[in-house]
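One protein chain is absent from this view; the other protein chains keep their places.
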Amino acid sequence: MCRWLAYTGSPILLTDVLYTPAHSLIDQSLHSRLGAETTNGDGFGIGWYDAAPVPGVFRSIEPAWNDANLRELAGHVRSPLFFAHIRAAIGSAVQQTNCHPFRHGRWLWMHNGFIDGFATVKRDLVLAVDESLFPEIKGQADSEVLFYLALSFGLDDDPAAAVARAIGFAEACGRARGVQYPFQGTIATTDGKSLWAFRYSSEGKSRSLFFSRDIRAVRQLAPDREILREVSDDTRLVVSEPVGDLPGAWVEMPEASYGMVSKAGDQLLPFTPEPPPKARYGSGRVVHRRIAATRC
Amino acid sequence: MCRWLAYTGSPILLTDVLYTPAHSLIDQSLHSRLGAETTNGDGFGIGWYDAAPVPGVFRSIEPAWNDANLRELAGHVRSPLFFAHIRAAIGSAVQQTNCHPFRHGRWLWMHNGFIDGFATVKRDLVLAVDESLFPEIKGQADSEVLFYLALSFGLDDDPAAAVARAIGFAEACGRARGVQYPFQGTIATTDGKSLWAFRYSSEGKSRSLFFSRDIRAVRQLAPDREILREVSDDTRLVVSEPVGDLPGAWVEMPEASYGMVSKAGDQLLPFTPEPPPKARYGSGRVVHRRIAATRC
Amino acid sequence: MCRWLAYTGSPILLTDVLYTPAHSLIDQSLHSRLGAETTNGDGFGIGWYDAAPVPGVFRSIEPAWNDANLRELAGHVRSPLFFAHIRAAIGSAVQQTNCHPFRHGRWLWMHNGFIDGFATVKRDLVLAVDESLFPEIKGQADSEVLFYLALSFGLDDDPAAAVARAIGFAEACGRARGVQYPFQGTIATTDGKSLWAFRYSSEGKSRSLFFSRDIRAVRQLAPDREILREVSDDTRLVVSEPVGDLPGAWVEMPEASYGMVSKAGDQLLPFTPEPPPKARYGSGRVVHRRIAATRC
Partner (left out) sequence: MCRWLAYTGSPILLTDVLYTPAHSLIDQSLHSRLGAETTNGDGFGIGWYDAAPVPGVFRSIEPAWNDANLRELAGHVRSPLFFAHIRAAIGSAVQQTNCHPFRHGRWLWMHNGFIDGFATVKRDLVLAVDESLFPEIKGQADSEVLFYLALSFGLDDDPAAAVARAIGFAEACGRARGVQYPFQGTIATTDGKSLWAFRYSSEGKSRSLFFSRDIRAVRQLAPDREILREVSDDTRLVVSEPVGDLPGAWVEMPEASYGMVSKAGDQLLPFTPEPPPKARYGSGRVVHRRIAATRC
């Protein structure tokens, strides 16, 4: 049910991250060890930042392992911040508009997991998407709808809170329709400057997620490795499952937590979804404008 | 902006209709004469009936003219009732779920044209789709949403009225958003027994549509042509633009009209969209339940 | 490295063979148990006979497990003799012209395995293909070249001998270039009437191959199963690995053997490649004209 990778640090050729390491993400498209499925062959996508005003996105319905164009691009595109995602579809069509990462303006978004009972709650969820954003939904994936919910609930202003509201809203809608565990998964999102990664599931058994230790510590695990010396000290990877052959380089993200990686320093914090306010109007608390106006 | 063809009659090999004639539909994918665009290369689809409980659908994002699989299928599939559509996309992604014909149960649906200002009215329109049908919408095309509106408004019970309501509703929503001419196009739909074809546009300048004359009259135009002798007397084609080399075989469908082809005989009637009732409740007329409950 | 299935018997809907059974071929595209690779996701193909002069072929570069069109076709195409193949590419491009089955006239051909060191012997092999057949080679797969060698060496006249010559020639060419075990694999071929299946490898460790027992015996394993009662007594399946849930229904093809299934009765015989004659001209034996004129 998908695997992904997010890189932030000094500019690097994508192939050095996506293809070169042992048990690379491309290898995981055929041989995932920790994923819900061994094979993640229902399309893929990459999104990367450079000098252009919006990030580039390259998505395809072919399996990542046999795609000649992905291999070419990875050998020629260099970026200080990029996402890569390999997909194992569960229900929605194999088409580019269902491939991650999704993009809106400067934002990228990718997800490994699902909204359980999505067919029953989809209408509730898309109705809560801001009307100005509604026509931007291009595909039919639950992950994309979640992205547009987060955008509607303030991703630009307070990313962690917006994701908490989006998942909280999805959980409320699911439970209202009788779904026991409405949300499962890990999410990465970025505005091209900072990177947020979330690990959470309603059931408390979330998909695997790891982040790389401080690169200065990783270098000591393999002092001769050139690539580790080349990248800057603030380089960080977040991955569905470890890549490379240095197990000591990785820390598992705790259940129900999220991390933020930014120039100002990195943070790892607990994650709790924010349920929508019970009453539509008149709540004593000050709540987010939009979420206050929506109901499952 | 698309071309299509609908065949009903004695079972025939698809290739005899789609490839063999002069200026065939496949040729029109490269060289349309009457279409809004010369090239209709943004995917295609066929839908056909046989002994199976639902019609088969084969859709692809490749241009029809170079698709080896379409050529193969057309040479091996035989059907008494089939649709074929070639697409010229205007905005929505080139993906199978946006290719016509669309299918729901026994129904097929295809469209040449557009809902003008679709981005501004899409939310209004999908909200009017029956909640049970909502999760069935697979793509992002205006044509598919129109199909689900027609299904919501009674396609199963009274196809012509349901289409009139769907287009009437789309027009009302469009006008409410300031769109001058909300609907443009021709539509074909079938339940596997009868065939309905519509030609209408809010502007009164509709895309071209033709139906074949009684096959007994057509045979006299080319008495030696084997294929014309082989097909049954009730064989009928409806096409965006004439195929073959017998101009006398075709009658142009009048502006704002629709036709029905069935075992019980064929009909050609005026078409008028049915606007939704002004008041939500309490109308004196008995109106269709669902349309009464929706508003733009 | 690929899995395949060949069916001959009374006409059957392809889906009843390809999708319905437990551990079906489509399931094997994700979860092969006996193949060299678990995943066979680099394209697929089907070839089927009906009333048309040549068999139909539908091939795609998508994984079989997620292909909507394959599912559609399988639910609507009925045939008394068909091939299906799922591919795990090893080197050659993922493109339709490299997908099996290959077709020439009435013949279909599919292969699971490889010609080892193909890059070094490819020129030798294609030079031995009949000049009239040479332009028909459409892709770059070793399996297709082997097919054209077999056609050049008399497939039309004596299929088993032609395959023995083709493999014998490939082995001779490989060994002349220092390849230890030049050929590996299983092959199925048919002219639309009879079916030949081969299991052989230079190393003596061939890819798995099974054929179904006499259907009358299989029926006794599951007397209630409707599909087994419906098919005719002469129905036979040959498969890379067993499908369904009746292990007793299958017999493993012996190492270095081939079988023929035809109206005149079935045969299972030892298979020995036929090396090309040592001397180019003047051999005392009467040898096949073409093979006598070729050398590695």
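Side notes on the structure shown:
Every chain is named by a letter (A, B and C) in the order it is written, and numbering of its residues begins at 1.
The working rule: a residue touches a chain if its C-beta (ideal position, glycine included) is under 8 Å from a C-beta of that chain, and two chains touch if they have at least 3 such contacts.
All figures in this text were calculated on a predicted structure; none of them were measured in a lab.
For the chain that does not appear, the touching partners among the shown chains are A, B, C. From the set B:A89, B:V163 or B:I215, the residue in touch with the chain omitted from the display is B:A89, counting the whole complex.
Interface note: of C:T20, C:T38, C:T120 or C:S262, the residue touching the hidden chain in the full complex is C:T120. Residue positions on subunit A in contact with the hidden chain: 13, 48, 50, 52, 56-60, 68-69, 72-73, 75-77, 96, in rising order. Across the interface with the omitted chain, subunit B contributes residues 30, 38-39, 41-42, 61-63, 65-66, 68, 89, 93-94.
Subunit C meets the missing chain through residues 93, 95-97, 118-120, 122-123, 126-127, 131, 134-135, 137-140.
The criterion applied here is as follows: only the chains that are shown with their structure count from here on.
Taking shared numbers over all numbers used, the subunit A to subunit B interface scores over half, which places it in the same class. If each chain is reduced to the centroid of its CA atoms, subunit A and subunit C end up 43 Å from each other. Mean C-alpha position of subunit A lies 40 Å from that of subunit B. Of all residues in subunit C, those that touch two or more other chains are 68.
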